[in-house]
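Just one protein chain is left out here, and the rest sit where they should.
Up next is subunit A:
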């Protein structure tokens, strides 16, 4: 699989108690292997606590795995130091679920979006201001929003800011950790549209983490189902939804088939999704 842009090989992440240090570990991610082709949109679904977010964080070198291997564009982020690590940071970015907690309450929205440019010292002050304005417009906000503080924005607007901050460095891989789960359905659709447009525009490789099957179905090419730290099933979206093979996948699909979601796939949400 030399075509894979992201390779996760037999990855395990364990959380150990603070004391005793050698006490029993909680394995959030256990022996997970997963590949993403460049430009692919992979949905990672599972109930809360199944290890989806932990997997995403390990991929971004935000937590250290116990065993296993990660490759992004052929490089192991955990082996990188200095300039090479900084280059990796520019290539892989993240959007979290909690749009409010993801933004420093003391920083203006513009400063938050500029943070990556400041850290990597990209461009001069004037260039950065131009970049911020352009990013704000690209995610559907106006440049005037840049002077506001996060608490003056709605949840959907804040999530747009988080996306703009992630895009500022021109990443190739975007890990979206439940980016729409805290939003209203109509706002969810807008953000999904935005992500879809950005994917098309920048050729982003997208790891989309969600517990919401309908959302994943609307956005992703392929879906991986996670249960208790393991990937139990992985396949093309339509195949997985029409012909789920693992009992847990069937269970997830059945529990999601509540009256509001039971409408045929052409109805309801899908209408919003068209760009």
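Some observations on this one:
Just so it is clear, contacts are C-beta pairs under 8 Å (C-beta built on N, C-alpha and C of every residue); 3 or more make two chains touch, one makes a residue touch a chain; residues count from 1.
Note that contacts and distances are computed from a predicted model.
This complex has a chain not shown, and the name its UniProt record holds, of "Cytochrome c oxidase subunit 1", "Hydrogenase", "Xanthine dehydrogenase family protein" or "Peptide/nickel transport system permease protein", is "Peptide/nickel transport system permease protein". Annotation: of A:101, A:147, A:185 or A:200, A:101 touches the absent chain (contact as defined above).
The hidden chain makes contact, of the residues A:55, A:112, A:153 or A:176, with A:112.
Contact between subunit A and the absent chain runs through residues 60, 62, 85-86, 89-90, 92-94, 96, 98, 101-107, 112, 115-116, 119-120, 151, 162, 165, 169.
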